[in-house]
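Below is one structure, written out as structure tokens; the observations come after it.
As you look at this complex, bear in mind that one protein chain is not there, while each of the others sits in place.
Going in written order, the chains are labelled A, B and C, and every chain counts its residues from 1.
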Amino acid sequence: MKIRTAKFFVKEGFGSLRKNKTMSAASISSVIAALLVIAIFFIIVMNVDYAASKLESQIEMMVYLQDNLSETIVSSMSKELETISGVKDVQFIPKAQALMDLNEKWGDNAYLLEGLEGENPLPDSFKVTLTDPSKANTVALAISSISNIERVVYGKEELEKLLQATYILRVSSLVIITILVFISVFIISNTIKLTVYARRKEISIMKYVGGTDWFVRGPFIVEGMLLGLFGSFITSLAVGIGYYYSSNLIKNQMIGLLSVTLMPFGELISSLVLLLGTVGLLIGIVGSFLSVRKFMKV
Amino acid sequence: MKIRTAKFFVKEGFGSLRKNKTMSAASISSVIAALLVIAIFFIIVMNVDYAASKLESQIEMMVYLQDNLSETIVSSMSKELETISGVKDVQFIPKAQALMDLNEKWGDNAYLLEGLEGENPLPDSFKVTLTDPSKANTVALAISSISNIERVVYGKEELEKLLQATYILRVSSLVIITILVFISVFIISNTIKLTVYARRKEISIMKYVGGTDWFVRGPFIVEGMLLGLFGSFITSLAVGIGYYYSSNLIKNQMIGLLSVTLMPFGELISSLVLLLGTVGLLIGIVGSFLSVRKFMKV
Amino acid sequence: MIQLRNISKKFANGHVALNNVSLDIENGEFVFLVGTSGAGKSTIIKLMMKELELDSGMILINDKDVTKLKRSQVPHLRRSMGVVFQDFRLLQDKTVYENVAFAMEVVEASQKEIRRQVPMILGMVGLSKKSKQYPHQLSGGEQQRVSIARAMVNGPSILVADEPTGNLDPEMSWEIMKLFNEINQRGTTILMATHDLHIVDRMKKRVVEISDGNIIRDEKRGGYFSENQNR
Partner (left out) sequence: MIQLRNISKKFANGHVALNNVSLDIENGEFVFLVGTSGAGKSTIIKLMMKELELDSGMILINDKDVTKLKRSQVPHLRRSMGVVFQDFRLLQDKTVYENVAFAMEVVEASQKEIRRQVPMILGMVGLSKKSKQYPHQLSGGEQQRVSIARAMVNGPSILVADEPTGNLDPEMSWEIMKLFNEINQRGTTILMATHDLHIVDRMKKRVVEISDGNIIRDEKRGGYFSENQNR
């Protein structure tokens, strides 16, 4: 292929978008609409995952100590705990603090503790947070083997429930986004098929005057590429701006009332743009290629 | 319009779907894809709402009684409570039962209660569930005014959080489904526009040989109607079957482990069919009407 | 009756296709419109059926001012004339029969009439055997005859034919001309744009010649070339 043929393809691809305005407008906006569906769902999935991770990272493990340990032992234990793989953070909670916390936590029912005030029955403890809650079991075992430890307590059942819940959320959102990506791919390629169909006569004429398959296909592929690029660019822009503002809005509005925060804009946008760009471009090219083929057998 | 003209429209509408197979296949499947997006999201929204309602219905209010009330007084109080609007169910919990429950609930920390066994400090109580948790305040006030009641306790803060969370979920899912319905409507009408565009020449010819606007439009509207009907029928069928089986699957698999249940099939399907049918049919008709108009000005 | 009164047409690109043209055609007349390629013949026909809009002047068809017609009245105008289009304009997804029948469906003719009329007219243009074919299955001349059949099927009071024999062999062309002559004798006004000098010379009808958007000749019983033209 000569360079000027490549140039011809590009010129023709642009030209055809420009000349068939009605069709280009309809097909680009369909591409945008389909990508928008992907984008919206992608944002939901990313945020569900984000919220799930945040929930999971709040899981903590209580390590109750034997009575009357010296400060040196406690601090060496703290160091030892921190070396265990899977442990993110270790915080010492003296028994007095523990009672105060309990008091506060029980609130209305705290009067039940009134009788205990003289002799604090609570032990000293470490509050341990984990890097990966699904490894809680192993971490608990490792901690248990340290001397001077009375008991390791964590909401095993609750943790499992939580992990299962986030697992289900993640899996089902992945399933749904896969389905939606397929649907969108399908819609976009159908749209391209219809625009090519509307020009099936032109395609056959090009073949009749001696165009090779590649020569006829070239401009259509360029056009499909442009369609995909335009579509994903506009969608990314619109969704990006929309997300940026609504995440700011939600952050400012809800603070204090309920900790609803969207995933930070920066973490999300690059993967979104990548996803939309890939889907748009790929289907644009492949879709044109396949759709044109059908009308070239003349 | 004569009856035979109506017949002609129907015949032509069917005929055109049959004769332009490539195009019909592409457009019907785009319609199905777009409706599928609506359907999937509708199912999610309905289930989110269902789960939220289930959560909300678990909110309960504890009504602690004064000490040493006679059985007759307690049962008359129970009746009085039931008459309060907003109260769904009232259950009496004697103090002994309350202590046992507490024991069980605290689990590992239950040893704190050991000292209390001789003299049970807990009062008798009613557990009250509500028809509408957002009215908890009014109900609590009404209950307080009954005599012989010590205190009314409910997780006011938690309730507010929960209500706010479900509110946010509901509003945002509603916003998203609205956006998605718009997107789908847009895609479907664009698809119709493209199929009409591919036949713009035929439309002009019909006008040139003396067809009135309505006469030319008739078959296209029938065709759009069929497109919408087929599309929503197939989508409803596919989604219905899919939902029926996956809701059964999830019900059977997860029981005991985690209470993940989908909304019952029967409650969901009729509104889904109605939604898809309306969207499909309406856009089919209106979309054809508008798209054809553009090419009739000859 | 067709009356063109000082009509002019300039296209969007600046090309002046018709320049102050006037022409009267009486009911029952048979008029040939001749002229070089690009002279403006088809433009006159397109203006008459309101496919194009006039710039200035007036067109009266059966005493109705075409330029003043509302959009909703245009179909009635078009039904009052049968038009053979230079580019045939057949519906590609309809058979020959359906294409011709369509012109009758448009006027909401009864099924009975359609079933009687369509095969008859197809027989007249020699397409009885092709009635179930689609346009793309026809030869050029066969497509042209479908267009002719469609224009005649409703028995319009005015028949306008734009180069209706360009794809027909001389004998078939002559058959079609005999058909035109016949319906003309029965009262149909005929305006036919043509390049077929044989036909024009042989028919001895009124000839209007147009050149570069101007009428340059109007002869009662003329030939394709004017008599004082030197060939």
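In this section, contacts are C-beta pairs under 8 Å (C-beta built on N, C-alpha and C of every residue); 3 or more make two chains touch, one makes a residue touch a chain.
In this text, all values refer to a predicted model and were calculated from it rather than measured experimentally.
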Going by the whole complex, the chain not shown touches A, C
Where the complex has a chain not shown, which of A:94, A:155, A:211 or A:242 is the residue touching it?
A:211
Given that one chain is not shown, which residue among A:16, A:30 or A:236 touches it?
A:16
Out of C:5, C:64 or C:198, only one touches the absent chain, namely C:198
Can you tell me which of C:123, C:155 or C:170 touches the chain that was removed from the display?
C:170
Residue list for chain C contacting the dropped chain reads 11, 13, 34-38, 41-42, 86-87, 133, 137-142, 144-145, 162-163, 166-173, 195, 197-198, 224
For chain A, which residues touch the unseen chain?
2, 4-5, 8, 15-16, 19-20, 202, 205-213, 215, 298
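Simple rule for what comes next: only the chains that are shown with their structure count from here on.
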Going only through chains that touch each other, how many steps at minimum separate chain A from chain C?
2
Outermost chain relative to chain B, judged by CA means, is C
Point out which chain occupies the most central position, where each centre is the mean of Cα atoms.
B
Return the distance between the CA-based centres of chain A and chain C, expressed in whole Å.
67
Averaged over CA atoms, how far is the centre of chain A from the centre of chain B? Could you give it in whole Å?
25
Once you find the CA centre of chain B and the CA centre of chain C, what distance in Å lies between them?
62
Multi-chain contact sites of chain A, meaning residues that touch two or more partners
none
